[in-house]
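A protein chain is absent from this complex, but the other protein chains hold their places.
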Amino acid sequence: MIALKRLQILLPFVGIAVLLAVWSLTVWARIVDPVLLPSPVSTFRAMWIGMTSGKLGVDFLKTVERTIYSTAIAAIIAIPFGILLGSSEKVYRSVEFVIDFFRSTPASAMFPLFLVLFGVGDRTKISVAAFGAALVILFNVAYGVMNARKTRILAARVMGASRLRILWDVMLLESLPQTFVGLRNGVSLALVIVVVAEMFIGSTDGLGQSVFEAQQLFNMPDMYAAIFAAGALGYGLNLLFLTIERRFVHWSGK
Amino acid sequence: MIALKRLQILLPFVGIAVLLAVWSLTVWARIVDPVLLPSPVSTFRAMWIGMTSGKLGVDFLKTVERTIYSTAIAAIIAIPFGILLGSSEKVYRSVEFVIDFFRSTPASAMFPLFLVLFGVGDRTKISVAAFGAALVILFNVAYGVMNARKTRILAARVMGASRLRILWDVMLLESLPQTFVGLRNGVSLALVIVVVAEMFIGSTDGLGQSVFEAQQLFNMPDMYAAIFAAGALGYGLNLLFLTIERRFVHWSGK
Amino acid sequence: TPDRAVAQDKVSVGVFPISSSLPYFVALERGFFKEQNIEPETTRLMGGPPNVAAMMTNQIEVAAVLVTLEGLNADVKKPGVAMYIGMHSQTKVWKMEQFVVRNGFKAETIADLKGAKLMSAPGPANLNTAKAILAKNGLKEGDYTIDQLDMGQHVNAMTAGTFDGGYTLEPSASMMIKSGVARSLEAGVISKYILGDEAANAYAAGCAMTSDFIQKRPDVAKRFAAAWRKAIDYINANPEEARKYLAKNTFTPDNVVDTVPMLGYIMVGDMTPKQVGELQKFADFGNSIGVVPEKLDVTKILQKY
Amino acid sequence: MTAQPAAKMELSRNAHEAARRTAPHVTIRGLSKHFSDATIYDNFDFDIPRGKLMSVFGPNGCGKSTLINMIAGLIPVDAGEILFDGQPLSQIKFGYVFQNYREAMFPWLRAFDNIAYPLKVMGVSKSERTARVEKIVANLNVKIDLNLYPYQMSGGQQQLVSIMRALIVEPEILFLDEPFSALDYEMTLFMREQLQRVFVETSTTTVLVSHDLEEAVYLSDRILLLSRHPARAVEFVHYDAPRPRTLQTMSEADFISTKAHCLEVFQREVRKG
Partner (left out) sequence: MTAQPAAKMELSRNAHEAARRTAPHVTIRGLSKHFSDATIYDNFDFDIPRGKLMSVFGPNGCGKSTLINMIAGLIPVDAGEILFDGQPLSQIKFGYVFQNYREAMFPWLRAFDNIAYPLKVMGVSKSERTARVEKIVANLNVKIDLNLYPYQMSGGQQQLVSIMRALIVEPEILFLDEPFSALDYEMTLFMREQLQRVFVETSTTTVLVSHDLEEAVYLSDRILLLSRHPARAVEFVHYDAPRPRTLQTMSEADFISTKAHCLEVFQREVRKG
């Protein structure tokens, strides 16, 4: 049993292995020109060099920092609002247009506006990513609250809990599984937007800048190294939320 | 009561009104230079002209078409897979890396690869959008299945339902609220990716092309008209799923 | 043969709809391709990377405009993937790249940009060129700040006053000048500061074909080049006439169509040794700033028609 | 000169108090409720007496749970009014055991914290909460592991937790919707006694829904017999045996006749529909 449990830690590596196998096969069978899609080996070599002696390490940390900031801002704003909106379906319906509208608008289309409001620095990148992530989190939290089990809310109400307390003590917890879905969606989206912003809004560092530069220089191993770093970062951040969820949400499905 | 119900249909317009009010105020108070952010009036004038006599109508329909295709493909692939993966947490953990990896990678970084695989035409745009949307839908469906209430699954099992039947009859329905969250996330994401692909891969039509062109020409009313059309389209598609959900998922929270 | 008249040769062309693609649109609209019995299939591809990827995978045979340094780079990675048949020269007269400055910012020369917040056209090639030019004007890094910015944002950013000035390209430059938010400090800066001669041609972009196309359909390639030549001749002879094709086909606003500068279009076959030398010098510069990974003999990527 | 009005006031206050004490606790007037096509209540009038233990006895689906849910303000009424001491619902401390006690537990809280939750709502300090939960657990002499989460407990254990959660606040009105349905034989008897004891000690107005007629009569001062829906109050039986009642009580003639009478009315009503 314990040995089995140990083995389960290895499960994520199955996915990585499959990904690498498909990738290697694609390169090996020349389905894609190796100039355009380098082999995993040369990508990882580029990544290793970039991480140890190149700029990739710095870029990576910069992107981590921006993503964390924007996710944190998004979560702090979106979770309370999501609970509030979700608790009253009427209110939610009335702002739904705005939420769905902006969720369906590419962040890059928002760049000009954010640029004007926040300049070219980090603030634009963080705020535009936070904006995108907040919408997704808000949407998920509100949904979670709307689909919360009614009996528990009634139970709290009959105990004399105020609306606010019900929001906080019951709805928040009821919607936690969904909130975590939102957070995981949100952190991935924040990362995506940060990377895209680093690509298109003047940046001197970050994985997006790294991807952009490598792309401009046709340096495909470097480009895929940066992309891989971004993807791995995304997985890592998701894993973080998964772990937190595991610890806190023990009752899901019960 | 009936009059009140009638009024509820107007709720979404509250959101639109607020959005327009904030927008007008921003322009009016010159928080943003009106050259950079045109007033709602001039945007809607541009939209009206574009829709009736210009190319915007065609672009709009093209984007609708691509988005619908990619969402449909994504849903068809992702829902069954999501249920399968969600039904076995171990299997899900083993592919989680791949899912989270690609969810966290900007679609625009995937463009070169899809371009090579699917050519320069519509297929690339549709397939890259379908890919992005499928991951989100998959993620949500799998989560929904994993968090499904155990008693119902047990009830089906004790009745002798096969694994497949449980997947289909119980888990699918249990996860429907979450699946709809996924679909709504997915359709928005598909739209975003289609628009971005139209912007950055290059296209002769579509809202993204419209945005890009207007941006290059520094024609802000046209740009915001196209953005607004995209956002409204996103809301419309979300509304479609919401309506379907309303009809089918009558038991949520019960 | 009888069916030759009916079935035209199809050529797939990647087109980045900017003013540099003008010869393509002129040839198309004035029927020069048709005269050559060629039917181009236009694929819009935004910028270098998609064009190069499409060339590498033979999805397009011609890129109507391909930035020289990007083409050179691609040729290092996969020799012969981009063979230039025509070049676009940019100089003080044939304005393309230039330094601009916000109206109200005190600067008469590039050297006055000390302490300024600058933007640059995107990509390492542009950024490093801008830095090199600034360096030639005695400005070290740290004397100024520079951020690369997507071309679509240049007019925005200047209008919003986000930057004091920067290194930008046409038609953005014309647009910001026209709208009164900025003025040009100096154009033709590559010629003057990089190539070291104000009169030198900076061949920053051109029209390229894949060697595959040239080898497998030599006759079609030749006819394509003939049409291209005719278009260039037409532009050089009737620049004002040619302009009107900009408005319709490229990202050039109507209000600057009449003022946006033309480029010096030339067929590779017409280039003098001196001009080839200028191209070589530009290529070497690309290598020196690390944008082209190897030193390359430019004649190897020129296809004379 | 000043003494007299004061005395008068005193008097009238006493009168008031007395009136209050005998006035109904909850007044239901013209209550109507329907679900889709079924009419559950149609112009229903009823008074819940103050300080009495009242049972509601009626066939499945007649609307017992619906009634107490409406009184507690958990589901809206279609028409009519429900008044507490002549006032609309305000800040009243309810104790409530839900029929679906399982779903009314908070799965994110351990049993202990579930019981303490109503106190938390009332703003009682943590140490006081702990003390009071420990007191009620000791008082009711319940031997279950309160460190478990609800979903780790058996049905009966969950119901016990649910009962303790309802009692801990010392409520003004106590609603018990089939509160002993999942308890074992011994525990049911025991909890009946506990309930009786709490009632004797506090005289809390209590509404008990039970399908066990013996239990209903044994515990109650009043038994409301409801018809099939649309529910009518078929009869409001008084049973005034002195408390504490014991096993002895159940063999008394009064008890047996009351029970028999209720049963007869019930069966007549049920067989009608």
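Read from first to last, the chains carry the letters A, B, C and D; within each, the first residue is number 1.
The definition used in the following text is that a contact is a pair of C-beta atoms (placed from the backbone, for glycine too) under 8 Å apart; a residue touches a chain by one contact, two chains touch by 3 or more.
Owing to the predicted nature of the structure, the values given are computational and were not obtained by experimental measurement.
Let's see if you follow the contact definition: name the visible chains touching the chain that is missing.
The chain that is not shown touches these displayed chains: B, D.
Looking at D:Ser65, D:Asn114, D:Ser227 or D:Thr258, which makes contact with the chain not pictured?
If we include the chain that is not displayed, D:Ser65 is the one touching it.
Of D:Asn43, D:Ser125 or D:Ser154, which residue touches the hidden chain?
Spelled out, the listed residue whose C-beta touches the missing chain is D:Ser154.
Tell me, which residues in chain B touch the chain that this view leaves out?
149, 151-152, 154-162, 165, 169-170, 173, 176, 249-251, 254
For chain D, which positions touch the chain that isn't shown here?
Touching the chain left out of view, chain D contributes residues 35-36, 38, 57-61, 64-65, 99-100, 102-103, 143-145, 152-157, 160, 178, 181-188, 211-213, 263, 266-267, 270, 273.
Quick note on the criterion: only the chains that are shown with their structure count from here on.
In angstrom, rounded to a whole number, how far apart do the mean CA points of chain A and chain D lie?
Once rounded, the distance between the two centres reads 50 Å.
Among all residues of chain C, which ones touch two or more of the remaining chains?
Within chain C, residues 49, 53, 56-57, 152, 156, 160 contact more than one other chain.
Using the touch definition from the top, which residues of chain A touch two or more other chains?
33, 36, 112, 116, 149, 215, 254
By the document's touch rule, what are all the touching chain pairs in this structure?
Pairs of chains that touch one another: A-B, A-C, A-D, B-C.
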